[in-house]
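Just dropping this structure here.
Removed: one protein chain of the complex. Kept in place: all other protein chains.
Up next, subunit A:
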Amino acid sequence: MSVAPQAGVPQAGAPQAVDVATARPRIRPLRWVAGAVLLVLVAQFARFLVTNPGFEWPVVGKYLFDPNVLRGLGMTLLLTVIVMLLGSVLGLLLAAGRLSGFRPVAWACGVYVTVFRSIPPLVQLIFWFNLGYLLPRIPLGIPFGPTFVSWPTNSVISSLTAAVIGLTLHEAAYMAEIVRAGILAVDGGQRDAARAMGFTARQSFVKVVLPQAMRVIVPPAGSEFISLLKGTSLVSVIAMADLLYSVQVIYNRTYEIVPLLIVACAWYLVVVISLSFGQRRLERHFGKGQR
């Protein structure tokens, strides 16, 4: 009669009591190799940063908090915030339009998204800045009818308005796709339930669908805002005094190109890191109550 081996019963050739808690970790040689390679790379890079005189670290320190640089940073942040807000609102409307049951509206919003995702933002900026060639005066009146007032385009389109218009139209096209994906990700049963409660289409969208869509919208929207922040550096081509333009003005005078670019990079890095923190907090907020 053979009896099945039981815990605690000594077996021939087996230790008396097996307890995996006493196991020691395996040695993984590849990890050691990867660690060593990393260490060498980091050390090499650090030496490059410290010993290469081209970085001119004292110059970086001198201009990091320069009033002109800070003013440029302020302009970059202002532009990012304005475009973020306008672009999100317009993107939300476009997304709602694309999901509309009225075909012409859905089609028009689709065309908008296709067109404005295809045009490089740099091209748009230059185009809007030069709108005066196409439209010397901006009229206000009845379509195909009389004009009540009009303004000279060149006095309306400053580099700020051109930047806001160009970047907002670009941003809105991307936000529209992000929001649309978020809305489509919400279970159809949620909309049914909201309608069944007697909510109007608008109440069900604002109270039920959108809050749940936010969980899907926030991560890509965060990336989009970060790329927008960096995208604002394009406005330096239309002579708008953003962060990049401000350091360019300085290095055109002093020829300290590398240290001043490092100043700009440092500030972009700081802002992007804070945006990432904000994004994580938003994700946690909208993740509440979800599976």
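Simple rule for what comes next: a contact is a pair of C-beta atoms (placed from the backbone, for glycine too) under 8 Å apart; a residue touches a chain by one contact, two chains touch by 3 or more; residues count from 1.
FYI, contacts and distances are computed from a predicted model.
This complex has a chain not shown, and the name its UniProt record holds, of "ATP-binding cassette domain-containing protein", "Phosphoribosylformylglycinamidine synthase subunit PurQ", "Glutamyl-tRNA(Gln) amidotransferase subunit A" or "Cytochrome C oxidase Cbb3", is "ATP-binding cassette domain-containing protein".
The residue touching the chain not shown here, chosen from A:Arg71, A:Arg137, A:Arg195 or A:Lys230, is A:Arg195.
Interface residues of subunit A facing the missing partner chain: 187, 189-190, 192-201, 203, 207-208, 211-212, 288-291.
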